[in-house]
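In this view, the complex is presented without one of its protein chains, the others remaining in place.
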Amino acid sequence: MLQVRIEEPLPAQYTTPEIPVAYPDPALIEQAMKVLASAKRPLVIVGKGAAYARSERETNDLIGRSNLPFLATPMGKGVVSDLSPNFIGPARSMALQQADVVLLLGARLNWILHFGRSPRFNADVKVIQIDICPEELHNSVKSSVAIQSDLKPATKMLLEAIARSGFKFNDASDWWRDLRRKCESNRKGVQAMSMDVSTPLNYYAVFHHVQEMLPKDCIIVSEGANTMDIGRSMLLNRLPRHRLDAGTFGTMGVGLGFAIAAALYCRHHEPTKRVICVEGDSAFGFSGMELETIYRYKLPIVILVVNNSGIYGGVDEQLYNEIKDDSEPTTTIPPTILSTVTRYEKMMELFGKRGHLCKSIPELQKSLKECLADTQGPTMINVVISPTADRKPQTFAWLTESKL
Amino acid sequence: MLQVRIEEPLPAQYTTPEIPVAYPDPALIEQAMKVLASAKRPLVIVGKGAAYARSERETNDLIGRSNLPFLATPMGKGVVSDLSPNFIGPARSMALQQADVVLLLGARLNWILHFGRSPRFNADVKVIQIDICPEELHNSVKSSVAIQSDLKPATKMLLEAIARSGFKFNDASDWWRDLRRKCESNRKGVQAMSMDVSTPLNYYAVFHHVQEMLPKDCIIVSEGANTMDIGRSMLLNRLPRHRLDAGTFGTMGVGLGFAIAAALYCRHHEPTKRVICVEGDSAFGFSGMELETIYRYKLPIVILVVNNSGIYGGVDEQLYNEIKDDSEPTTTIPPTILSTVTRYEKMMELFGKRGHLCKSIPELQKSLKECLADTQGPTMINVVISPTADRKPQTFAWLTESKL
Amino acid sequence: MLQVRIEEPLPAQYTTPEIPVAYPDPALIEQAMKVLASAKRPLVIVGKGAAYARSERETNDLIGRSNLPFLATPMGKGVVSDLSPNFIGPARSMALQQADVVLLLGARLNWILHFGRSPRFNADVKVIQIDICPEELHNSVKSSVAIQSDLKPATKMLLEAIARSGFKFNDASDWWRDLRRKCESNRKGVQAMSMDVSTPLNYYAVFHHVQEMLPKDCIIVSEGANTMDIGRSMLLNRLPRHRLDAGTFGTMGVGLGFAIAAALYCRHHEPTKRVICVEGDSAFGFSGMELETIYRYKLPIVILVVNNSGIYGGVDEQLYNEIKDDSEPTTTIPPTILSTVTRYEKMMELFGKRGHLCKSIPELQKSLKECLADTQGPTMINVVISPTADRKPQTFAWLTESKL
Partner (left out) sequence: MLQVRIEEPLPAQYTTPEIPVAYPDPALIEQAMKVLASAKRPLVIVGKGAAYARSERETNDLIGRSNLPFLATPMGKGVVSDLSPNFIGPARSMALQQADVVLLLGARLNWILHFGRSPRFNADVKVIQIDICPEELHNSVKSSVAIQSDLKPATKMLLEAIARSGFKFNDASDWWRDLRRKCESNRKGVQAMSMDVSTPLNYYAVFHHVQEMLPKDCIIVSEGANTMDIGRSMLLNRLPRHRLDAGTFGTMGVGLGFAIAAALYCRHHEPTKRVICVEGDSAFGFSGMELETIYRYKLPIVILVVNNSGIYGGVDEQLYNEIKDDSEPTTTIPPTILSTVTRYEKMMELFGKRGHLCKSIPELQKSLKECLADTQGPTMINVVISPTADRKPQTFAWLTESKL
């Protein structure tokens, strides 16, 4: 019978000793140092390899001591805090295009990084690549320096090389000036949208005000299209391994399962830490019934559905015409949007609880406060935004296309 | 772009002509006739192969003219109506055990039919097997007559042999008398439970009263454990291919997808026909979010969740003890059951509709009437039954065990 | 230990009863009859499906009574004897191109039959297809009549329809006259080459004189390129299932293994029947070491290597130039061919036996006579032919190309 509980301890030969890790070739670290030192427009990209290698201390020290600007991949976020003065996420497109040296710390040149190729990257960019997997080395573009190593020792040794050489990227350089200007101007655009609390709401206003209230150490789970993409830049990570999303292959339906796993981990290891699950309405539909599992296990997950009342990216003109002749099942939007939005928060009533429907920022603030205060089980907010809400205007068409 | 609509007709070479079917060896039909004619306690088992072969007319004529008693496999139900005087489902266990000749019409001796072996079958039973798949012939037990053929021509030719021979199984035989007595006594037991409308309700009372109201030609989709098993005997099929359930391998999570497919078929081909989806509460959890799909496509499916407030077969004593120490997430039952039952019907409120919570037969009758009258989209009934409701007492332990 | 011998008989439940076969729809047989009767230029193609179905008696009767011309696929050969007056193999190309009705008896329209398409077939040809596998019906081209059935009962029923209808294709028809003329003219061409016994020998001379001496009931195994292709038309089969070759996918290396299997079968079931294994020199190289197996098991297989001293189809001009500069390992031919031919027959000396090297027809006749008289184990003839020997001139380039 498979349900019997085994009390005997696992025999020693089946236990797992700590895994020794691979170190880098010291000579290649020196080469990497030289290439870095020669850079006029250097850029560090921190990938989830750095998070998995638990190299956060080394990575933070490296960024701090070198004064290099950095970006993070979706699940590489938080290895170095999004609040670091060296984080130049708002200038991402410019940084990728103009950098002359890119240091990849456990990040890979796949579609998320536009394969490292022109026109998204400088055609002459020199790549310094540190990766645990030899098959990834020189992948997509040839690296100037390719290093096979676990990230933790490699980052530490590169940090030591930086310390020895006295290298510190000039804070007054043209590159830092340009990046900061670009960050500033993009932040202003985002801020304008964030402060636009008119209803129906837009993505930026929602995420901005959610961000203000989230516990600084919470685990953020996310999936969706615009919800995941915009939320990634608006919801901050200060800690490594605190963001779980649809990942390299964009797999939908994983959000609630990830949240359950994270919450069970927290229950046993960090009972005061919270899990926030930010879902697009379409993404939520893949496995929303897991709410019952969450309830039965009494996991205090806050589920936030960002609801633009449309499956697959809101409405566009063609779709709107189809709506008029009532033939399109991927949207539920009739003439008056807010009267007929899908009320996902009602799912809480399956368990005799109440969810939150929020159409305005004050409602959202009040509801999120209540949800965060409730540690007895799941809570849920259905925040209604405009079906025509979208990302901030993109100067680069490929940015959007590359996600398809 | 994958979303473009193609208006050109399919080139002729890619169209599918009608598939010619395989016929049986006429000599084997004669042999089958002889074995049938020699039977003292014959039994016909109609499988889903007969339904897929669309051999209902031939099968009904065969049963009618031969006066043979028959059973049906889960999805073989309805090829001959459950209301046929020859249907001896209530005497299933006795019929399998005592039959001396079994005629398999597209039914296979897998676990659903206890592999055709003793003690569930007579060890000396002679099997007449008609199947399209040669690998299935003589499978599990050796057949006395094995016939490779599509079911439709084989049944027709066997019917003709019966007609030629004048064979008609004696209605006054001991076998018919025993089967009828057993059916009668089992029906009385079921009837007693069906009429027990005390609350919390039991399975039989629910299904009996649902059955009274269902359209005679509706398509029944079902999945679950007890819900599917008991519902199979209580909800009648008069038409072939009108029952879709978890199938040979007992796959859970298929119910709502099956119902959507059936309803889309009906929309285009039989717009007045209704689809009823009967789900255990655990089964519903696998893909309950498909309710949103059903709503968006405005499919008039009636979803009936038979809710015993427990995942995996209600509660037993051990489980009840675990409930008391509040540690068991597979049930939500506290001291007062009805105050905390999972309110699946609330999912209708996601779309501004109301579902039905029913705790008594009158409530169920009223709600089902409303649901059947509503053809604009999905309707949903959450009928609460006792967590300790179970099947009628089984004389044969293996009957239950074999389902695991 | 895997080498223990089990003496107990196999339990009854693991024995295999005779497999009942599928029959055809009688109405489709009538349709086939009508289409056949309407044909002006009918053609039967007998495939290995007919051999596997053991329908030789029915097929012979059908050909005999209907007076239809027929072809056979490589392993369909012998179901009806190659010596039948209705066999029109020498007119194959013309028959395929001009036939208006083609009856496929277990033959499939794959690459061996040029996919049934123009220009190798008449674009308006009507196909009558009898096949056991429904997925093959209407494959490549749509059939006028497609019949799912085992070949044996289907052929028998078609024969009965022919008998009932009195159908007999007119021996004095234009079609028979044209086919016979074509056969005659092609046979003359072949005969001229067969009679050309100048050395180095050509394929046709070798096969013609081998054919004269082979036991009428021998099993012919063959693989190679020209050796298999030309041998197929020159070595006659009078019995079904007496030709084993590289098959539908042209797999090389199977010849000696097939010969071993056939010889072991004969040892136990038909001890006077002989197995002849006709190999191209390249084909023999794949698994020639199996000669040791044959010797150890004392199997009286006659192995005939038809040796054109070149791997992959002899030499052409380009190759010959490469030979001159001594750089081409796929041929061993220096200025004087016969002094350096690979002496495969020497492999017999591994076992203290002598093989036969034959360069002329008298040598070949003497050697083959000795080999056929020796029943103690393998015998081997290495017959040397011209490196430039090839097929008779082809009017249709595709005939050759389609083999690639």
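In this document, chain identifiers A, B and C correspond to the written order of the chains, with residue numbering beginning at 1 in each.
Everything below uses one rule, namely that a residue touches a chain if its C-beta (ideal position, glycine included) is under 8 Å from a C-beta of that chain, and two chains touch if they have at least 3 such contacts.
Bear in mind that the values here come from a model prediction, so they are computed numbers and not experimental data.
Undergrad: For the unseen chain, which displayed partners does it touch in the full complex?
TA: Counted over the whole complex, the chain not pictured touches A, C.
Undergrad: Using the touch definition from the top, which of C:111, C:167 or C:351 touches the missing chain?
TA: Counting the whole complex, the residue in contact with the absent chain is C:351.
Undergrad: Consider the whole complex, including the chain that is not shown, and state which of A:37, A:137 or A:372 touches that chain.
TA: The one listed residue touching the chain not shown is A:137.
Undergrad: Among the options A:24, A:47, A:89 or A:355, which residue touches the chain absent from this view?
TA: A:24
Undergrad: List the residues of chain C that touch the chain left out of this view.
TA: 284-289, 292-293, 295-298, 311, 329-330, 332, 339-340, 342-344, 346-347, 349-352
Undergrad: Residue by residue, what part of chain A touches the chain that was omitted?
TA: Against the left-out chain, chain A lists 12-13, 16-17, 19-26, 28, 134, 137-138, 142-143, 146-149, 153.
Here, only the chains that are shown with their structure count from here on.
Undergrad: Let me spell it out: compute each chain's centre from its C-alpha atoms, then which one is farthest from chain C's centre?
TA: Here the answer is chain A, farthest from chain C.
Undergrad: If I average the Cα coordinates per chain and compare with the overall Cα mean, which chain comes out closest?
TA: B
Undergrad: Centroid of chain A to centroid of chain C, CA atoms only: how many Å?
TA: 66
Undergrad: Between chain A and chain B, tell me the centre distance in angstrom, where each centre is the average of that chain's C-alpha atoms.
TA: Taking the average C-alpha coordinate of chain A and of chain B, the gap between them is 47 Å.
Undergrad: Just give me the whole-number Å value for how far the CA centre of chain B lies from that of chain C.
TA: 53
Undergrad: In chain B, what residues contact two or more other chains?
TA: None at all.
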